[in-house]
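What you see is the complex with one protein chain gone and the rest in place.
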Amino acid sequence: MRIEISSKALDPTLKMLAPARVWGMSRDQEIEYARKHNIPISKAAKKYSIDQNLWGRSIESGPLENPWTSPEEDGWEWTVSAEDAPDKPTILEIAFKDGVPVALDGAKTPPVELIRRVGKIAGDNGVGRIDHMEDRIVGIKSRETYECPAALAILEAHKDLEKLVLNRHEEEFKSIVDAKWTFLAYAGLWDDPLKEELDAFINKANERIEGRVKVKLYKGSMIVVGRESPYSVYDFKTATYDSSSTFDQTLSTGFVELWGMPTVVSRKVMNKKK
Amino acid sequence: MRIEISSKALDPTLKMLAPARVWGMSRDQEIEYARKHNIPISKAAKKYSIDQNLWGRSIESGPLENPWTSPEEDGWEWTVSAEDAPDKPTILEIAFKDGVPVALDGAKTPPVELIRRVGKIAGDNGVGRIDHMEDRIVGIKSRETYECPAALAILEAHKDLEKLVLNRHEEEFKSIVDAKWTFLAYAGLWDDPLKEELDAFINKANERIEGRVKVKLYKGSMIVVGRESPYSVYDFKTATYDSSSTFDQTLSTGFVELWGMPTVVSRKVMNKKK
Amino acid sequence: MRIEISSKALDPTLKMLAPARVWGMSRDQEIEYARKHNIPISKAAKKYSIDQNLWGRSIESGPLENPWTSPEEDGWEWTVSAEDAPDKPTILEIAFKDGVPVALDGAKTPPVELIRRVGKIAGDNGVGRIDHMEDRIVGIKSRETYECPAALAILEAHKDLEKLVLNRHEEEFKSIVDAKWTFLAYAGLWDDPLKEELDAFINKANERIEGRVKVKLYKGSMIVVGRESPYSVYDFKTATYDSSSTFDQTLSTGFVELWGMPTVVSRKVMNKKK
Partner (left out) sequence: MRIEISSKALDPTLKMLAPARVWGMSRDQEIEYARKHNIPISKAAKKYSIDQNLWGRSIESGPLENPWTSPEEDGWEWTVSAEDAPDKPTILEIAFKDGVPVALDGAKTPPVELIRRVGKIAGDNGVGRIDHMEDRIVGIKSRETYECPAALAILEAHKDLEKLVLNRHEEEFKSIVDAKWTFLAYAGLWDDPLKEELDAFINKANERIEGRVKVKLYKGSMIVVGRESPYSVYDFKTATYDSSSTFDQTLSTGFVELWGMPTVVSRKVMNKKK
């Protein structure tokens, strides 16, 4: 992803920071300009177009522009290849409060440090690479790779905790809210009032996203293997199929009959007309 | 997932096939009944409640009913643990036509055999396990594990090919269609006319889902590393940031200005009122 | 709509209030019981099944059960027929603050009184009737008529004001939020935590729903004919096609080109393959 910025929107300060953009240079012209003026560029940045922040790196262009070719190793910096990861799995325990990750393996950890440490651990286990075809907002399909080990691991844990705490109505709708929030962020509409409205929804739901999640990281794979929360709506007594179940199985007779009725009636009418 | 079936809906034949359900037995009463009448039950089936078909196995109950506990190895039958998988990755090439997988590693393969072979290869590489909290249609939250290596690998490849072929409008809406289709299947509403309507949409979109996808399987991880299609909408010439780009960068000035205008105007109005 | 209540859910007090429900009586058995015990029932209530509160009345059953037959006049109590409404239109001005109606024709009015007065004025002009086929949550399709003049008029005005104040991103998503909120209310899920989450979204968006709306009521028709707000995002200077426009028309060249690009590229690929 590259955020396109109109030159009209740039204030003078920004213009000085990003003159190559305003000058309308292409990537190879930028690199040539830097060479001439002794501006240092990393080796990866010469081969690829790279953006980077606390959450992740995007790597594109160069040999990646053929979607049939596997990404070479030289673009990755935060993750080892799955084959080079340790032979023993790592279990990472992430704790959440109000939907925010607050502790690692039982130790309270401030946000930036937590992101850095989760990213390091996941990346060291070969977890955190994305390679896919993407739709830029300006209408172009492109092949993009990302390296975002902390984001992937924390989101996986957060989502799993949501499944323990939120009920089916909340989960179904929150997935729609999350998709829209993501779109706004991706589309450069972070400042839209809709984001504040989605935030209000998300913050409300996050009030109960509290608890611990165990994530197993191993040679490029990541899987949640345990979760618990004081707000869990899971209740062993109703969910079990044992005779100790407190769930009244006879209730399901009426439920199933009525749940399926619209479908059964539609089908009856359709068969009659054939 | 366990499909709840109303006894009223059962025809006499089915009643003979599933008498324990009609008799209102719990799982442990069923097992005791089988023991008494010398009906053989596999060891796993004594410990867990298991459903199984070509696409996958669901394993629930028993020790799985504590969501904090990692699933033990004895419930899995189609997948090895990531640690026990081979030390070398396997690259699987799946080819699609009209959205349907038709060939493996270049060899035309009929559907059932293809599913079995993909399942075997993925499972042997430790890929195919799901462990999550689920919302049964009858209103109960439960912990469910699934083993469905072929389904996971084929869906991953199919979805990746869609990203190469469908444009952003199609992808965004098809994700909504797919979610509803999945809900109907899960909720026992397979026979609803809505499914036929969703199928009409999906079949139309699948007309262009043709091509090849390379999937790398390794010690529990699965990642797509290459894709190609005669219907690809990816075009190197426009997507590149090189000077060979045919994309007219000046167009983005107007686009970005207008794309962001509703957000900018809203924010201006809101600031004025503060 | 009739909310179905499980007898198990009723506490003893409620059982005394609604014994006919617990006794499993049908509507005609209830009427016969009331006759025997000298419990007075209005004439309309003998012919129809009626529910009523501040916001509206639902009228169903009896002659309404044939969807081809127009509702007779004797079921309506809060609205006159369009033909019997006055020969002159009424213009009603409703003012909103934080999304809540607060004044009528310039005079501050407390909520309950406002609902009553809007309902009276709309109903007197023949506005407020709904006649449609409905899907009860218990799976039955039924023909229902409603009389809710205040609700229809206030919602129409509120929605119109939203179109003046919210931008396209907000409007599109709020329509999804509104549909889900309505579903929860209809489906007896008022108490679900999802409603609180939707409320958080709605309250945030409503912070700017402030201003006045003119509604013209006349012989069964209702139309908004004017609206204004301090938070309006409408700006004459950009919207006009006059030469006084401050909108830079040249920007649309780039916008249109890029906006349509995914469609154009898809079509090109599809034509090539035919």
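Order of writing sets the labels: A, B and C. Residues in every chain begin at 1.
Heads up, the rule we're going with is that a residue touches a chain if its C-beta (ideal position, glycine included) is under 8 Å from a C-beta of that chain, and two chains touch if they have at least 3 such contacts.
Only a predicted model underlies this, so the values are computations on that prediction, with no experimental measurement involved.
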Touch criterion as defined above, residue of A:R57, A:H169, A:K195 or A:K219 at the omitted chain: A:H169
Among B:K204, B:K237 or B:K268, the residue in touch with the chain that has been omitted: B:K204
Selected residue (touches chain absent from view) among A:R57, A:K163, A:K180 or A:R208: A:R208
Interface with the unshown chain - residue positions in subunit B: 135, 138-141, 166-167, 169-170, 173-174, 176, 180, 184, 189, 192-194, 196-198, 200-201, 203-205, 208, 258-262, 265
Interface with the undisplayed chain - residues on subunit A: 167-170, 208, 230-233, 235, 248, 250-255, 257-259, 262-263, 265-266, 269-270, 273
Touching residues on subunit C - with respect to the absent chain: 2, 4-9, 24, 26-29, 49, 60-61, 65-71, 82-83, 89, 126-127, 129, 131-135, 137-138, 140-143, 160, 163-164, 167-168, 171, 175, 179, 187-189, 191-193, 214, 216, 218-228, 232-236, 238-243, 245, 247, 249-253, 255-257, 259-260, 262-264, 266-267, 270
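Simple rule for what comes next: only the chains that are shown with their structure count from here on.
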Same-residue or different-residue interface between subunit B and subunit C, half as cut-off: same
Between subunit B and subunit A, distance of the C-alpha-averaged centres to the nearest whole Å: 18
CA centroid of subunit A to CA centroid of subunit C, Å: 37
Inter-centroid spacing, subunit C versus subunit B (mean Cα positions, whole Å): 38
Interface hub residues of subunit A, defined as touching at least two other chains: 135, 138-141, 167, 189, 192-193, 259-260, 262
